[in-house]
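A protein chain is absent from this complex, but the other protein chains hold their places.
Each chain gets a letter, A and B, in the order it is written, and its residues are counted from 1.
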Amino acid sequence: MTFWNILLILVKGAGYTVLVTLASIGAGLAVGLLLAVLSLVRWKTVRLLLAAYTYVFRSIPVLVLLFIVFFGLPGMGIRIPPFFSMVLCLGLVSGAYLAEIFRGAMAAVSRDEITAAEAMGMKRVQIFLYVIWPQMFRMAVPGMTNEFTSILKYTPFAYTVGIPEIMKEAMSLAALTLRGLEIYLAVGILYYLIYKVFVVSFETLEKRFRIPGLAGE
Amino acid sequence: MDAFLQDLIHYSPQILAGLKNTLLLMAVMSIAGLAGGIGVFYLTLGKNRLLRWGTERYISFFIGTPLLVHLFLMYYGLPQLGIRLSAFAVAVIGFTLNVSAYNARYLMTAYNGLDKTQIEAARAQGFRFGQTFRLIILPQTLRLSVPSLTNQVIQNLKDTSVAFLIQYPDFFAQMQEIASTNFQFLKTYVAAGLVYLALVSVIVAAARRLERKTALPGLETLDHA
Partner (left out) sequence: MALIEVQDLVKRFDGKEVLKGVNVLLSEGQSKVVMGASGCGKSTLLKCLNLLVAPTSGRIIFKGEDITRPGVDIHRLRQDIGFVFQHFALYTHLTVEENITLGLRKIRKMKTAAAREKAAFELERVGMFEHRKKYPAHLSGGQKQRAAIVRALAMDPAVLFLDEPTSALDPQMSREVVTVINKLYLDNITMFCVTHDPFLAKYISDSIVFMHEGVIVAEDIAERLFYEHDDPRIRQFYLSVIDHR
């Protein structure tokens, strides 16, 4: 079995890896945006809950969270399939980080421009849609890219709940052939390639929508 | 008393041993990772093109691939070459390589924001490059990176939980074992989560103190987290 053969076998798992990553990015974005918007509410209870959320999900390791969700929750009668458990965990955790990124980017939108929009007679929703969000997303690009690649790097944990992604394929193959060195090297290369594709696509996307005077740092 | 609590008390020696292993691993990789990060950062500033290119590749690869892959590569791959390392050794080496790459990246970002005329001034004053690095560049980049570097320590603590996947008997490995004997998965894993929460709180408090103590006028810290 050549190195090339190994790579070909592992590529089969790459589909799942990418799928888990994309689904988790979607979940993370949804959670992050929701939390970022909620953070604008001045109600004290909401603020406290948000702080608690961020604290908890930034402190508990992803692997521990995954075990709580996948192995723990069935004890309460809640059974979540492996794929959704993984996506849920990564969505909850990355949502906490993304919320901070969005909050920072929203705060960076010029106060003057918001006043200008108010003076123009825009309603709050309009100000969000047309002035704050378009700028927020652009300024959040570097942070978002970072967070999305972190999600990718957490996906190997999915093998522990039996999702047939790259790592799972690699382990079965390694158990069969005892050629861990080549196999895990191939895994590394594969992940690196996926990582590069992600980073380059975000960069392309960012360039496509780039506006002078509005860089994410 | 609650049966679950009794379990925890019954297994407490094992849990404490695991906790000790977790903290040991975290401490070793944080210290080695900081030293490694500074070393790698130094190399990225060097004159040798090939060396600089190599360092960039190293950082990019370790930031671009999952930690678990590095650990598995060494733990399951190296024996093929006749090199058998203990789980602890693999964890320390793998984590350190990984953390060094991240720390180097933070320091590089901080360096990019520095006022470079200071470096010219130091060279003009007759300092050699090593001295400039040690006396001018490093003190400033380190201070600027305090939030990122301390965030990395928190990340390190959380990442130790991965080591149980290569059979390192860390805290989470023990909790996992307890769960598989008492079948109280939810309670046991939530308890584990709470312990991580408490440990992170301690690090956060220490980080805040460090940040206050190292603050310098005119050097605003950067947060890359």
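Criterion: contacts are C-beta pairs under 8 Å (C-beta built on N, C-alpha and C of every residue); 3 or more make two chains touch, one makes a residue touch a chain.
These figures come from a predicted structure and were not determined experimentally.
Chemist: Give me the visible chains that the unshown chain touches, in label order.
Modeler: Hidden chain, whole complex, touched shown chains: A.
Chemist: Looking at the full complex, which residue from A:Ser39, A:Thr54, A:Ser85 or A:Gln135 touches the chain that isn't shown here?
Modeler: Hidden-chain contact among the options goes to A:Gln135.
Chemist: State which residues belonging to chain A touch the missing partner chain.
Modeler: 110, 112-113, 115-123, 126, 130-131, 134-135, 138, 211-214
The rule is simple: only the chains that are shown with their structure count from here on.
Chemist: Just curious, how far off is chain B from chain A if you go by their C-alpha centres, in Å?
Modeler: Centre separation, chain A to chain B: 21 Å.
Chemist: Which residues of chain A touch chain B in the complex?
Modeler: Listed in rising order, the residues of chain A that touch chain B are 55-56, 58-65, 67-68, 71-76, 97, 100, 146, 149, 152-157, 160, 167, 170, 174, 178-185, 187-188, 191-192, 195-196, 199.
Chemist: Taking the complex as given, what residues does chain B use to touch chain A?
Modeler: Going by the criterion above, the answer is residues 61, 63-70, 72-73, 76-81, 154, 158-159, 161-162, 165, 172, 176, 179, 184-190, 192-193, 196-197, 200-201, 224-225.
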